[in-house]
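All protein chains but one are shown at their positions in the complex.
And then chain A:
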Amino acid sequence: RVAIRPGVVVFALRSTFVLKMKVLIVLAVLVAFAVADDDHSDCDALTRLKVKGQWRRAYSHGHNREDFAQAIWRAVFAQVPEARSIFKRVHGEDTASPQFEAHALRVLAGFDIAISILDQPAALKAELDHLEEQHKGRKIPDNYFEAFKIALLHVLPAQLGRCWDKAAWSACFDLIADGIKGHH
């Protein structure tokens, strides 16, 4: 005599249901990862907010901002001195000249726009397309972008002092740089 108690049946049913749910969740997570992988895996929504917050602290204002820009460009040219030739029109030979100061502030202003709208994909796309247009035809080698990234990733922690996330910055910088380079 085999007595099947209803409780056991319910339990069995529930466990298969739970199993299915788990498989579903795992699948969903995998899909999410795959999607995220396409679109700069580590510069996700929360990371973008983090980068925005840290940028607001570092970008600061007034004279301090000029110095911040100056420090970044000194570090860039120290790595790739030959990059100065691109900036002849804006007196790249002397980073302290007013013309170059103005240019450095313009660059940071563009960067500021891009970072401010990191969490608005449509607006970000428009800005990156605009920047790509501006850089097109200048034949900027990828290693100059790399030098800019390295410079930024050293001056930023010096400016912030503490509480900064290098990995977050690296990922989100790549997103912006790729947009400017046109490597979508």
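Here, a residue touches a chain if its C-beta (ideal position, glycine included) is under 8 Å from a C-beta of that chain, and two chains touch if they have at least 3 such contacts; residues count from 1.
Assume contacts and distances are computed from a predicted model.
Chemist: Assuming one chain is omitted from the figure, identify its UniProt name from "Hemoglobin linker chain", "2-oxoisovalerate dehydrogenase subunit alpha", "GDP-L-fucose synthase" or "Ribonuclease H2 subunit B".
Modeler: "Hemoglobin linker chain"
Chemist: Looking beyond the chains shown, say which of A:F68, A:F87 or A:F145 touches the absent one.
Modeler: Going through A:F68, A:F87 or A:F145 one by one, A:F68 is the residue touching the chain not shown.
Chemist: Could you tell which one of A:A78, A:A126 or A:A167 touches the chain left off the display?
Modeler: A:A78
Chemist: Residues on chain A that touch the omitted chain in the whole complex?
Modeler: Residues of chain A in touch with the missing chain: 63-64, 67-68, 70-71, 74-76, 78-79, 150-151, 154-155, 157-159, 161-163.
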